[in-house]
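Removed from the display is one protein chain of the complex; every other protein chain stays in position.
Right, subunit A next:
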Amino acid sequence: MQLSPRLFGRDVRCVRGGREVFTGLAFEAGAGEALAVTGHNGAGKTSLLRLIAGLLLPAGGTIAIESGEGELTVPEQAHYLGHRDALKPALSVAENLTFWADFLGGGTIRPIPDCLAAVGIAHTIDLPAAYLSAGQRRRLSLARLLAVPRLLWLLDEPTAALDVAGQAMFAGLMREHLAGGGLIVAATHGPLGIDTSELRIGN
């Protein structure tokens, strides 16, 4: 029987610039579960996401996915949606998304226009990304999560710059992802619109 994947961190310690951000942090999320990381500004929410994404090295402890996809590391099974949108202003919306679909997925599973329609920016498909508003840029980044399937979504303030309709749309996408057996770790200040268990950093 195929075990369902589980993300866990044990005794994770993070040091940035010689200062200890947090220590002894433990967390766990199974398939279909979302973890909301909360804490005051500077508590280390982004640092935790970047630790899971392999973009920072932990000063101690372990982060791993049990029964994930074969031999892949945690970052290779994850999507990271950070503060920066990873878009090239000189390229069109379709070119931006096609590139990430090809680069991350080696060929798209979902057609590009479908992904754009799902996040509500189908009409911008030929527009250079330079002309998008902040909310549209965020929606285009979200389309990346749909274009290439990944087990774990690491989201850093995902609803920033999204309007109310956009937040509802995104909550729907997250619910779909969880229903498909995915995992979500999101750093957030506001409600995400889905059922989450809370991981509070700092006090």
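Throughout what follows, contacts are C-beta pairs under 8 Å (C-beta built on N, C-alpha and C of every residue); 3 or more make two chains touch, one makes a residue touch a chain; residues count from 1.
Please note the rule applied: contacts and distances are computed from a predicted model.
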According to its UniProt entry, is the unseen chain "Lactate utilization protein", "Branched-chain amino acid ABC transporter permease", "Biotin synthase" or "Heme exporter protein B"? "Heme exporter protein B"
From the listed residues A:A26, A:L72, A:I109 or A:A134, report the one that touches the chain absent from this view. A:L72
Looking at A:A26, A:A64, A:A90 or A:A165, which makes contact with the chain not pictured? A:A90
Which residue from A:G54, A:G135 or A:P149 sits in contact with the chain not drawn here? A:G54
Quickly run down the residues of subunit A that touch the omitted chain. 16, 50, 53-56, 72, 75-76, 78, 80, 82-88, 90-91, 95, 98-100, 102-104, 106-107
